[in-house]
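Of the protein chains in this complex, one is absent; all others appear in place.
Coming up: chain A.
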Amino acid sequence: MLTQFGATAESLSKASTMMFRIGTDAHLYDDPDDVSIAPLLDSKFESEKCEALKRLLALIAQGFDISNYFPQVVKNVATQSLEVKKLVYLYLLHYAEKRPNEALLSINYFQKDLGDPNPLVRAWALRTMAGIRLHAIASLVLVAVGKCARDPSVYVRKCAAIALPKLHDLRLEEHTAAIEEIVGMLLKDNSPGVVGAAASAFASICPNNFSLIGRNYKRLCEILPDVEEWGQIVLIGILLRYAIAKHGLVRESLMLSFEDLEIQSQEKDDPESSHLTVRKPFDGASLDICTEIADIVARSYLEGPDKYLARLGHVNQDSLGFDGSCITSATSNDDVKILLQCTSPLLWSYNSAVVLAAAGVHWIMAPKEDIRKIVKPLIFLLRSSGSSKYVVLCNIQVFAKAMPSLFSPYYEDFFISSSDSYRTKTLKLEILSTIATKTSISSIFLEFQDHVRDPDRRFAADTVAAIGLCAQKLPDVSNTCLEALLYLALSESSNNAVALMGEEEILLVQVVKSIMAIIKQDPHSHERVIVHLVRSLDSMSAPAARAMVIWMLGEYCNIGVLTSKMIPTIFKYLAHRFHSESVETKLQIVNACVKVLLRAKVEDISELRLAISYVLELAKYDLNYDVRDRARVLKNFLSHCKGFNYLEEADYRTEFNDLTYVFAEYIFGGTKKVPSESFSYRFYLPGSLSQIVLHAAPGYEPLPEPCSFADDETGHSPTNVHNDHESNEIDDSDDISGSLDEENTSDYSSESVSGEGGDSYIASDSGEDEEAGTLIHLSDDAPDSGDHDRVSVKNTSSGLMDAGELMSKRALESWLNENSDSGQNSSNLSQVQRSLARISIKDIGQLVKPKSYTLLDPTNGNGLSVIYRFSSEVSKVSKELACIHVSFSNHSEEPMCNIFLAEEKPNPSPDSSEKSGSPSESVLVSHDKEATLIPMEEIDRLNPGQPADRVLQVRFEHHLLPLKLVLSCDGRKQQVKLRPDIGYFIKPLPMDIESFLKKESQLPGMFENIRRCTFSEHLNQQNDKDEPPQKDIFLMICEKLALKMLSNANLHLVSVDMPVAANLDDLSGISLRLSGEILNNSVPCLVTLTLKGTCAEPLEVSVKINCEETVFGLNLLNRIVNFLAEPPR
């Protein structure tokens, strides 16, 4: 760095920081791509790989998209170094969703790691495998999770629990039951750590499947204090919901206080009970509950505020509608008792979220007298970090509103400290004004006086508003408050005169507003205050404040002697100043004119008339049209009703009944109802996000309907199913960003063939008699010796995939034991006699027409057209080569020479960003190795119209990306793309049905994959030909299907079975078995097709693949499904 002696200070300081940062990863963060990363990734040294991965991580941290390194990174997943592994996992998780195909490459390594003796490795593998969220491997992950859920290591089980929501996120309907079963199993786990994680899985997967909780309720309650803190938060919520759904609300709790009140008021006929803030002494204790708010809170918790508020419009007051059965008692119900008992020590937790969650349970479930318990812990939370302080205050605010007495002894804890944020301050103010009582108001008020002088004027204004609220709430202190406010108003207005600061205005306006609110309650006793305000009008500059003072003047112009005496003078003053007022004030002046006139005594009118008519006259010609219009309207009123300008005083009574007067009276004179405080509060469950943001966040659910969960330990009740359904709906709507491959989900199915196997016969194809006219031979034999084996196999393998039974103990056991005990299963099943008919199709090979593709069409190739098709031949050179027939034909007028097809020169940068056509197909090997090509013979000359055929042998390293070739013809070179077909990456593996079934039995679980598709080719056939099928329709369809399979994939047809007992038209149960082996590694690959449906409609085909190369199997499966669904050529 210091290349010359004259180093600048800057570079010196850089050097010194370099010294400090030596040994850290600083240089990697600062210049992540100052070296070429790709070669490092391919390095054989772990340290270099590690560095490369760190550089990639730095790029991720800085927000660069580096997903193009994906294939190279994925390769490194096989590493032994844990650090490299961790870094690879970090990278994988970040990009897997973007590059699903390449991500599939890592699956085999995960599966290997899942068997690692080191629990950390297992846990990491599981976490990452589940974290990459691909539909294609969902069933693999499910099996892995199921296996890990029974792992001896607590940590791995915990990770399994956390992995479940990842699976659930993929929305695989057919796996739901299996996932829920694992959740249930983990909830029963002995280790509290696992239970906590299982609780979180439960909450996100099936929050309403209360039967899972019901079985373990007591144990969950008891284990609760030992569960780790994060699990506690979730578990508390689950237990609360369960208790409510099972037992309903608690009679003594706050939630039902309104019911109490109703009963009481019915008894006592207490008229006060309808008043807003009823203070009801409870059992002699000084519990006062704002029952009306408590009622709203309760309803909001149960129904969600939006629904509740919407309903409030038409149905005004109905009780929560509980009959006695939905109410329980905290003293007699053990479940409720134990819940309260086990949550109360959590109020001492270090984690504020746990404390709040526990407090929420007590708030909802505990008897009113016991709620007190939550107060101190809640207040103690205020001493924790500033962020949580705000959230806690938001919740305390609700508690305090519903039950002010809880917090009123602790008012000092809500005193504001200067370090609080503005929002915290306002919340504290609001709480203080809610919980103020006669005894505490003095101290609170003194605090308020301090805050009024706070440098933050906004806050000072809020304080003033709070003073106003207190005064309205406690009429005893309203006088004092008013005096103080008046003093403030006077001093503030004088301040304003000195320094015209925009900020000061808000305080003054708020002061006047608060005064106005207090006066409204009892105008007659506050005449003096009005007079004072009016007198200080001259020094008030804030237009809003002036407008309010003038409103008060007009409104209360005749409440006392003093005011009515002042009025003429004031109007003179207003008339004088009218031109310089703001619009807001002008409007109020005009209004006040009318009010004064309407209420004035007859003898005063003459005195007022001049000033008022002058004001109105001014207003009529005001610049602002609002003012103008109003003045004109009002003048019109007045001219009619009181003979204001032109008529004599004596006449005004004759006009008394004039309509306009009635209007004026209605508009201005009507007894102003103090608008009752509208309950626009929205209450959400304590501790919820919705309560903080005051709208229902997606996924927010109110409490379950009390007693909606009735049945005990007996699986799903109808309600339950309904709930599940609902929650699914909600989940769906929540899914904002959406999952990428949603459409893939439905294609997958775990339903297996076993259902059909049950009523079918098994038969050996012992005879292969030739039968004229048909290629298919029907035989009906008794089960042979291979039977036992087959049946057992079928049961083990399909039992695993059965939707309902997927994770049943036995299946799991057998999977875990690697099927070593499959014989045991067979023994108890061997007596089941099954038989089915076997169809043999002869000579089908001759009918196979491999699909041909165009490499070059004549328009692009100057008349040369090249067509290729994959051939089922096996190359003699190497078993890894696929044979392709290439047909050349000359459509031009002139002969062509030197036609040759060769490999393109290696492309320096493989275009890795190229997207694959079908998302479910994948890469086998990373694509920086070029495909090799056995060169074809050169075609020297091709005359017009002459065809020529050549065989090309190609090794595709990559069965997805097209192979780029160069076609030279007459010296011109043209790039063409040869698209690989995974169907020809295998070669037929001849075997008989027994060995097929045996092989199949060795490849269960994660090596087995099933997809479903529809096959409709037979329909077209029928329609097209329109002739009576001379062949048996069954045979025809089997033939079609077999042909389709064999024309598109290089497989060997092992057998075609059909149930003998089948109906005429019902094709269900027919199964085709095909086998093949993968070209380059000779791994066998078994395909089973099972049909379902009738002849007249599209068939449902479920395709099952058993293959050790899971990824290859999956891709082949996808390919098969694709071509089966393809319309016929």
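Here is the rule we go by: contacts are C-beta pairs under 8 Å (C-beta built on N, C-alpha and C of every residue); 3 or more make two chains touch, one makes a residue touch a chain; residues count from 1.
We adopt the following convention: contacts and distances are computed from a predicted model.
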Can you match the unshown chain of the complex to its UniProt protein name from these: "Phosphatidylinositol glycan anchor biosynthesis class U protein-like", "MHD domain-containing protein", "tRNA (adenine(58)-N(1))-methyltransferase catalytic subunit TRMT61A" or "U3 small nucleolar RNA-associated protein 15 homolog"?
"MHD domain-containing protein"
So which of A:222, A:369 or A:476 would be touching the chain we can't see?
A:476
Could you tell which one of A:36, A:442 or A:943 touches the chain left off the display?
A:442
